[in-house]
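Working notes, structure below.
Missing here is one protein chain; the remaining ones are kept as they sit in the complex.
Each chain gets a letter, A, B and C, in the order it is written, and its residues are counted from 1.
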Amino acid sequence: MDKKEKIGVYVCHCGTNIAGVVNVGEVSTWAAENLKNDGVVIARDYKFMCSSLGQELIQKDIKEQGLTRVVVAACSPHLHEATFRNACKGGGLNPYLCELVSIREQDSWVHTDKIAATEKAKAILSGGVSRVIHHEPLEPLHVPIHPATLVVGGGIAGIQAALEIANAGFPVYLVEREPSIGGHMAQFDKTFPTLDCSACILTPKMVDAGNHPNITLLTYSEVEKVDGYVGNFVATIRKRARSVNEADCTGCGICWEKCPKKVVDNVFEAGMGYRKAVYVSFPQAVPKYPVIDRENCTYYIKGTCKACEKFCPTNAINFAQEDEILNVQVGNIILATGYDLFDSRRITQYGYGRLANVFTSLEFERMSNAAGPTGGNIVLRDGKTVPKVVGIVHCVGSRDKNYNEYCSAICCMQSLKFAHLVEERTGAEVYNFYIDIRTPGKGYEEFYHRLLEEGTHFIRGKVAEISDAARLPAEEGKLIMQVEDTLTANQLRVPVDMVILSAGLEPRHDAKEVANRFGISCSADGWLIERHPKLDPVATVTEGIYIAGCVQGPKDIPNSVAQGAAAAARILGKIQQKEVALEPIRATIHEEQCSGCRICNNMCPFNAILFHEDKMVSEVNPALCQGCGTCVAACPAGAISGTGFSNEQILSQINGLLLLNIPKKEVVA
Amino acid sequence: MSKPKFAMYWAASCGGCEIAVLNIHEKILDVDAAFEVVFWPVAMDAKYKDVEAMQDGEITLCLFNGGMRNDENEHIAKLLRRKSKIMVAFGSCACEGCIPGLANFRPIKELVDTAFSTISTDNPENIRPQTSYSMPEGAITIPTLNPMLKTLDQVVDVDYYMPGCPPESHQIAAVVDLVIAALNGKAELPPKGATIGAGNSTVCDECQRKRNVKLIKEFGRIQFTEADPELCLLEQGIPCNGIATRSGCNARCPSVGAQCIGCYGPAEGVVDYGARLIAGFASVIDSDDPVEIDKILDGLVDPAGQFYRFNLAGSLLRASKSAQKG
Amino acid sequence: MQRITIDPITRLEGHGKIEIFLNDDGDVANTYFQIPELRGFENFVVGRPVEEMPLLTNRICGVCPEAHHMAAAKAADAVYHVEVPPTGKKLRELLYMAFFATDHTTHFYALGGPDFIMGPDAPVAERNILGVIHKVGLEIGGKVIQMRKFGHNVVEIIGGRKVHPCTSIPGGLTKGIIEEQRVEIEKMGRWAIEFAQFSLQAFNDIVLGNKAYVDLILGDIYTEKTYYMGVVDANNKVNFYDGKVRVVGPDGIEYVKYEPKDYAANIAEHVEPWTYLKFPYLKNVGWKGFVDGADSGVYMATPLSRLNASDGMATPLAQAEFEKFYATLGGKPVHQRLAIHWARLIELLYSAERWVELATDPEITSPNFRAIPTATPTEGIGIVEAPRGTLTHHYWTDERGVVTKANLVVGTTNNYAPITMSIKKAASSLIKKGNVNEGLLNMVEMAFRAYDPCFGCATHSLPGQMPLEVSIHNAAGDVVDVLKQFVD
Partner (left out) sequence: MTDTPETKPFEPTIIGFTCNWCSYRAADMAGTARMKYAPNVRLIRLMCSGRLDPTFVLKAFAGGADAVLISGCHPGDCHYINQNYKALRRFLLMKRVLAQMGIQPERLKLLWASAAEGAIFTREINEFVEQVRALGPLNWNTTAIEVHAEKEEVPA
């Protein structure tokens, strides 16, 4: 070191979070004595370093002691690195000359042996001190924020987010995989606990989104690739061929009326009803244009038919239409891709798919929907028999080690809703089989009480089996639900006509690929991970990418809407600022040392490294570099350096961490 | 005024450095003209007495080649350090241990045992050399071998490093010119600790072979490879160390179809030469599957030997565990 | 008991230390010549791929790396049971001839030569290469430099590098030469022949023309009647690169002639506890200590021994000098050690002639310079004549061609015993009644230097030198006087 740095060391108690295990006083005294040679001129410990008083302490020392470096031993940099960098900035020190080392998450919270934890804290601190010596003053990189936003998923969460941003006057691309936006909510009949009609509250929002001048609606489309970084993403979107020219189509409906080919509708009607080969998902679909399902269309299979084309008054049918690939530039992205319903077939003892009158929750939603296959009549598979006894099974596929350990959050309320609808429409007797009744939410508990008063039966127990094997005359022709009533400890056999399985929510089957495509990660059970479970539920670790609705975890409509709005608000704030500051962590190739060996050329997945044939040297494009440092580690000539994580910084940190391992005589040398 | 004094000494080296200096041919006369050669055992009868009698720092320039294999090497290194103003670690042995440093893979005892039990050795009593042995006429002694071979700067303070096994004569000539110019105040000497007589980049910088993005499914061996004379050897699977080896030799070996074996050591600022090769060779492996990667790595029959061929004694680890116990 | 320590001997490549003990009368009681270092190549090459041996064992000696490069390459060929195509062999031998010429030049003019050219009693400051240049004149000094330059240029053209060549691989070389290079090599070769003749002339004028030197050579003190070893071709002519090993007895009659692969059946290495170097001897004669004669297995392997062990030189000019040599020194074998210097110059001429022969060989520019090995590697032995004696490399490998065991019997080692004997003999006849002066000590060294011993080479020991220092101990063992060599 040519000139000796003046380093200030600050050890945080974090109340008792750290001080309860680590002897913070001993650590700061040790640092003051043993790290003198590294340039430590002052070492303090303080109750809460992140408090304004703590920060002022640092700023005061910078001014009075002329500190050139600051090391704070406190919590994880992921929590407070920015806090202390700003504190240094306030004190007139370049924020990047501050190092925050974690003696909480990585020490006091995970260890019980106080002596060992204190020794470890010393090591971690001395690592930070050795490292900070080699920090360089840096300036954050400022990149402009493109005002447009990409919203992936046209369910209620995505629609809400899109509308919030669009209404604020900024462009939005709303991408939906299905032919229409609306998502699961469009399939429901009533919504709990108020029982107002789902379509009635959703449709206006869908229409708004469809007509909004700031919203480009891309249905029947999927995002295939995302490049770039916060402020400047480029999304590659495949707009699948509808075989219908949107410009000419009026949505009159003649085509699907005339279409001779009936197809079981497994998506919207959950297999309960039929659609044509040319179809709109449902009457209120947005956009109104139909699509031709090429897998089932007779023309595409046999090469003849073209009924739709013949009858279309505006010649909008276009069999030759091809997929379009669009590249859209956006500044931020919201993922609201929702959930898949748990496949009840997996619980074979419940007989779904084998026993005709076992229904899934989504099937029941369609059945109870006036616009649905049965016109709202609740009947058995035969389409006419009205059930006299109905059993509703809660927690299907949820809270179960064999399937999903988590609670799907909506099943209790959904089951109560079903029970109410059954009684209201059929007067049938209803049995709810539950593990616990969970009704956290405005008006939810009240709804539960209403059901109790309506005389619905509640049996606390997990249904073991559903079968049609009758043992008693009374069971003939019925479905028998085998269950232990855990309140009375009685084994029950309950004969019913109809069973509704209140299936849980699962991450989309392709959630992992989607996460990878957008550079974020999934939790063990497959839901996308938010930046902080409490304080930052809609952001992700990747700048500029947000999540909303069930893609983040099971939740009901109000929460999904809230998250959509929240994500939008976060993004609007960013757009307003017009630019975003990025960590100045970048790789640089030093031309005079580069031998042009091209080892690094296959190291960069962001194509930030280019090779100049003329000069026979490689170069890093800082705009594309993401700062991972892989090329820095790969360069055999040592010709690549990485700011923020330089070899000097890391190697010195290793020295510092191992200081205590060095024989005493050397420590004071 | 008397001429500046010049010394050249060989410790644990092969003598190739001396030959390389003789190979500056006519320039040797410039050295003779510019310096008073006070100590150069290979070329002249030395005046050790005078060296001992000299003032500290009286020798202006000392080119010291050879590693520290025994206590005698260290003794002279320390003496010459005291007597010399500019101490140059000259050649791979002094800089980083060179091939003799490969001895640091094994305990010194094992080295001695092997030498005295080869098939042609007639040694029924299994004798080993003794550092002090009393003959009827009196005790006679030989130096004690160091358990690990050391580099010059692991024993004394070094001003400049001149790498190469041996250093290229044109580089030696250039350095001689520089020093002479500097003595006449016509040039600046580089900062202490600098590497002189070599480039800052790696051998590829001077190699004329064509190169592409490197992705390798199999490493080869030179005797089995009919190498394309135009194309980068490493791309053809031949374990060439040129990617990590300091430039300055004009890529001699690759230019005649032989892989670079690394005699010029690490490039400027590199902490551990072998680590650079580990990173470099790992980077060209064209697979993400651990099993396949291991299969590809089997093609490198002696990775540590290859990556630390000249550099083991000067590396971060310096020697294998067994050598340390030795 | 008096004790004189010569530690070590200057102007030889490598490191040696001589202990001379005087009895109470001040006469030589015994001498010990010690090699103070060991580096364990045989051990640490284990685990390395065999194709690296020509590159690693190079570094045993920077003075004759070409010899190790060749012996190792030939051993590696044998390990792979691969036959090097004719052009490959010729290229290697061509490189080797240029090296021999260079090495012999270096020795004669820089190392051994000064003793003669400057005279043993000349002031020290002049008894070195610069002194030689000053005496024989800059123009001739320039020739010496030119000769070394040409030699190294050829080594570089074929071997890739001036020192530590890198092109020999199992099965041949990594590259051949093109016509332009051949022409250049031939030109330099023809110049080398002239230089060799000039050098012989110089020797003739300066040494043979000076009665004092002739007496020195013919004088008894350096003479040892030992066996003589050298590699010979099918016609028993001297060959450096290839052939059988021939040994003649003190009487000059062939004692044995064997294939390189049978070396272990014919030589063994004796061990003494006071030195790191071993003493090779003829196994079937046996080790009888440091004595000469037909009953002692001690043999010599030097230019002189190669001439003694052969029936002549394979090239005309050298053959003529060969005949003159024996005529002048009274027929074969010549036992006088100082004649090695002369023999060396004859070999210089031979290597220059052979250099031109090979450079003008029509096959030399053919692309047929390597064969790709196909057999499973096992074990192989490679032998060449190094300037300082027969050099043997022997490797065992696993099926991947990774060395599992190695044995090296290196040029200078061959002469360890005879050198020791010569030193004792010289000391005994030069040191009387405790009368010691550094002039005499230098004479002791001359005996030594005649062999041009290279203890960089001397297997597994590293070079490195300290100047000569003599401590004289009285019978009580106290130091009564300390002489440093070459006090002006």
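The working rule: a contact is a pair of C-beta atoms (placed from the backbone, for glycine too) under 8 Å apart; a residue touches a chain by one contact, two chains touch by 3 or more.
Worth saying up front: this structure is predicted, and the values here are computed from it rather than measured.
K.L.:
Out of all the chains shown, which come into contact with the hidden one?
P.N.:
Those shown chains that the absent chain touches are A, B.
K.L.:
Which residue, A:Leu53, A:Val207 or A:Leu658, contacts the hidden chain when the whole complex is considered?
P.N.:
A:Leu658
K.L.:
For the chain left out of this view, which of B:Leu29, B:Ala174 or B:Leu297 touches it?
P.N.:
B:Leu297
K.L.:
Could you tell me which of A:Gln65, A:Thr385, A:Ser521 or A:Gln576 touches the chain that is not displayed?
P.N.:
A:Ser521
K.L.:
List every residue of chain B that touches the chain not included in the displayed model.
P.N.:
56-57, 77-78, 81-82, 87, 105, 148, 154-157, 159, 271-272, 274-276, 278-279, 281-283, 285, 287-288, 290, 293-294, 297, 300, 302-305, 307, 315-325
K.L.:
Name, in rising order, the residues on chain A that touch the hidden chain in the full complex.
P.N.:
Residue positions of chain A that touch the missing chain: 76-78, 102, 104-107, 109-113, 116-117, 119-120, 123-124, 127, 516, 519, 521-524, 529, 541-542, 585, 603, 605-606, 626-630, 632-634, 642, 644-645, 647, 650-651, 653-655, 657-658, 660-666.
We take it that only the chains that are shown with their structure count from here on.
K.L.:
If each chain is a dot and touching chains are joined, what shape do you get: line, ring, star, complete or other?
P.N.:
Graph shape here is a line: each chain touches the next, no loop.
K.L.:
Closest chain to the protein CA centroid?
P.N.:
B
K.L.:
Taking the mean of the C-alpha atoms as each chain's centre, how many Å separate chain B from chain C?
P.N.:
25
K.L.:
What whole-Å value do you get for the distance between chain A and chain C if each is reduced to the mean of its CA atoms?
P.N.:
Taking the average C-alpha coordinate of chain A and of chain C, the gap between them is 79 Å.
K.L.:
What whole-Å value do you get for the distance between chain A and chain B if each is reduced to the mean of its CA atoms?
P.N.:
Measuring from centre to centre gives 57 Å for this pair.
K.L.:
Quick check: what residues of chain C touch more than one other chain, meaning two or more?
P.N.:
Within chain C, no residue contacts more than one other chain.
K.L.:
Mark out which residues of chain A touch at least two other chains, giving numbers and ranges.
P.N.:
none
K.L.:
Could you pull out which chain B residues touch chain A in their complex?
P.N.:
Residues in contact with chain A: 200-205, 211-215, 242-244, 247, 266-271, 276-277, 279-280, 282-284.
K.L.:
Sort out for me which residues of chain A touch chain B in the complex.
P.N.:
Within the complex, chain A touches chain B at residues 592-603, 611, 616, 633-639, 647, 651.
K.L.:
Write out the stretch or stretches of chain C touching chain B in their complex.
P.N.:
Chain C residues touching chain B: 1, 3, 10-11, 13-14, 17, 19, 21, 29-30, 32, 34-40, 42-45, 47-49, 51-52, 55-56, 58-63, 65, 76, 80, 106, 110, 124-125, 127-130, 142, 145, 148-149, 152, 159-164, 166-167, 169-171, 174-175, 263-264, 267-276, 278, 280, 283, 287, 372-373, 394, 400-402, 407, 409, 454, 456, 459-460, 462-469, 473, 477, 484-487.
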